[in-house]
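Note that one protein chain of the assembly has been removed; the remaining protein chains are unaltered in position.
So, chain A:
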Amino acid sequence: MSIGFIVRLLAPLLWLLIALPHAQAHTHAQPTPLPEPTGRVILTLSGDIAHPNVGGEAHFDRTMLKALPSRIIETHTPWHSDKGRFEGPLVRALLEAAGADGDCLRIRALDDFEAQAPRSDFYDHDVILAMSRDGEPLGIRDYGPLFVVYPFDAHPELLTEAVRFRSVWHVERIIVP
């Protein structure tokens, strides 16, 4: 308990030390503007965005998302009976691609569910927007098309009500206030 507590206490500090100059470096080192989507748009980033591609918003189709740096997370979740092998782009890569700034993200689902997540979550952990589970693309009935997956197994301390709440399914839009 004590180690987790200390980690939680030190996390903002670490963030200030490491993440801030990191983020600054990226805003300057983002030369390429976002291309326009060619396929069906499955994710829209709106709000405070530096690199919009469609009318002040950043729209992504499946191909664009697949092009972003991704991770594979093998973990159990509270919503599956078995361990799954989730794959998808890193949320922080997505935010950087869209030039999204702001400390807090509002993640909205198809069913109008909305949760707020601090930006630090995505820099502290390899949180992904899962597009497939065990190689199968996620359908809506499988919490798709995009599903915020935290590495629960690697970091059991993430198994809290708050993080569960931020693990949004049916992700359709991310609003950067």
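Following the convention adopted for this analysis, a residue touches a chain if its C-beta (ideal position, glycine included) is under 8 Å from a C-beta of that chain, and two chains touch if they have at least 3 such contacts; residues count from 1.
The rule we apply is simple: contacts and distances are computed from a predicted model.
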item: Identity of the absent chain, which is to be given by its UniProt protein name, from "Rod shape-determining protein RodA", "Quaternary amine transport ATP-binding protein", "histidine kinase" or "Formate dehydrogenase"; value: "histidine kinase"
item: Residue of A:R92, A:R119 or A:H170 touching the missing chain in the full complex; value: A:H170
item: Residue, one of A:F86, A:Y123 or A:Y143, that touches the chain absent here; value: A:Y143
item: Hidden partner chain, residues of chain A it touches; value: 77-81, 110-111, 139-143, 169-170
